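Removed: one protein chain of the complex. Kept in place: all other protein chains.
As written, the chain order gives the labels A, B and C, with residue 1 at the start of each chain.
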């Protein structure tokens, strides 16, 4: 069956051009970048530094401020814990938004064993952080604010510049999880004013297993992984050379192709948005109408449950995600793992927590035909489930 | 120039058969294993679990006891810190050998900020841990012993079974860093009696950026990376699917080809050993003569410095490593980064710490001709440097 | 079914895609409506009972794949059973009849058991009022 992939927020295929460039670093150019006394190692070190420069180039940073990690989860943990540990003499209070990714939220919560306290700042019904509440939550012992650039579930883009200004004014470090935006829309660390920023390769057609933390010059973190002093001691471990090369290449491609991709995504998104509005009754779009990721449409429909929608759509070859409780963490072990989407709760989606929430995240290779096919089959699925529902 | 790669302990090329099997997981089968409601995700989850089973098969473990990590450094950090944090109520004392890899040593030392204490147990002149000293170092509050299976610099294989017995008797958890052995010689976690064991893909022709921690059923660790509850919550982060697939494939290949590889390596090693003994005066082999890795020859020569030897050898296309202080951490920033090899110091190599120590680690694709070429050029290099030396 | 989807068995998917006995019933002898506080699922179960024997069962359910499949399965299991037999149907039994459910989804099968209990006590209450 033909598959229509509408879940680019969860992962993306690696661009074949990227794979092509990675290949030699598995076999012929396999050296360890630390082996500087012979050619295989020197080639590796050179490739590593070239990749670093390319990644830096995508986000307006200097190469020396890019630390390669195994992904965004590691980069987020490293930023949160690393900044916390390095600054615990100054204070142990950390501020997050109510809609952070688990890798930020639980990294911060893990610090509670060492006396750190977390304040979670609410967002409005569009998912935009409440700047007043943010300011009010700042304490004398606040050392870090971490707010995501764009939310994966509802697509809302946060006012990073304003948050950075608030943080800077108070002398508090500011980290942004930019997994949703880097490689998708323009991100410039200087213009955003962040002290640290997380990105992931596989969210913009790069390989899985590689990510990076941007760390502004002069910011110290205590490392999460000690060892052989790779990555200037910030992140030890033999470098994933094919991965870093892949991230470098994809950063360069993303930079070049970004304007045309955005244009394409906006057209498809509007088609989808309009089509859904016209064809589905009792549909509620989530997230901000304009401050949002270009390929992102999220919504919930009344009286049809999310997992059931997913299953029916998958049956038609359409692959996407639901923020509904029942569809997340199916591999979990306990009922608590089924906790409702924190994001939907945070933006005030009513309390049938297994609502029919769906997230469609379009990618560069989706086309009009695919969107139209979705618009064709989706109303019937909703109808079918509504007919099954005990409610009117 | 033809390159002769003799530094397999530092990294290995990825087996082309492994790369082949990884390829589809970059592009067509790129799904996120957590996306269980559609086919791309299901394929990914299936591939992940198949890889897990294969890795388990290589070390005699059950699949559910394999946790994928980004490499050995992460696995070591995760084991040491994870066990420490999960057991800190029982005690805060950790025992290591004097010759552990930095990723074990510095992970343990990083715990000192939370009151953990480290005892480092000496080794004999062959690098074998002093079991009497190990026993004597055990305290009422000892919670963890971590000893490497084989040392990378001098090739010595430690008596893991005996250490495991001592640990078990005292109710202390035992972790072994088996980066040097897994995939090279038979490793069976049940027979060894370890509670936790670290392995790395790139040390036996698998990809870089992937490793695993074996954790015996029932052993709890506090995770190092919090987030989306992947790897049963022990290690969050979107899985490096091509990497895990590659590790699975290489585990299977290693298991099948191990006997013939060992035979091949032993022949080359003996050729090398004998040739060096005959041709070089004042050469001192390091590590244990029989309890050692099959492809591993390490030694130091008097009156010729290691880095200089490396540079001359590289000029002849021969790539290998030196444990000498001057050749390690060339990317370091301070003189302290040039600390002498702890391993050589631990086995009592005399105090000109920039001795001419070399480690030759042969691989499956090395051949007799390469060894003979090395034996041909090496004496001249030693002579040249000795002629330059102010000593007799 | 060859197109096995998600973490569910083929049988779950069969009952999800082709639910048996879905629909309403006029003047049911027993009617149970239960909700699952964990995830908001709701099930309504209608029973037609004569001489202590369940002649027909229908359901309407709002919920996930497991909720719909267990609803469908429990109606199948109920038909032809006596009240006493029906009372012995547990959520485990329903899940087993579906070739199992993922651990995290077991709570969804509770819906079926509770719906059944509710419908039967509704029946018994009504019968008590009438007789």
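In this text, a residue touches a chain if its C-beta (ideal position, glycine included) is under 8 Å from a C-beta of that chain, and two chains touch if they have at least 3 such contacts.
Computed from a predicted model, the values in this text were never measured in an experiment.
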item	value
Omitted-chain contact residue, chosen from B:177, B:195 or B:305	B:305
Candidate in contact with the missing chain, chosen from B:148, B:249, B:268 or B:314	B:314
On subunit B, residues whose C-beta touches the chain left out of the figure	1, 303-308, 311-312, 314-315, 324-327, 329-335, 337-338, 340, 351-355, 385, 388-391
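Convention: only the chains that are shown with their structure count from here on.
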item	value
Farthest chain relative to subunit C (centres taken as mean CA coordinates)	B
Intercentroid distance (Cα basis), subunit B paired with subunit A, Å	33
Subunit A and subunit C: spacing of chain centres that average the CA atoms, whole Å	40
Rounded Å distance between subunit B and subunit C, as computed from the means of their C-alpha atoms	56
Residue numbers of subunit A (touch at least two other chains)	307, 310-311, 314, 327, 329-332, 337
Per-residue overlap in subunit C, given as positions that touch at least 2 other chains	5-7
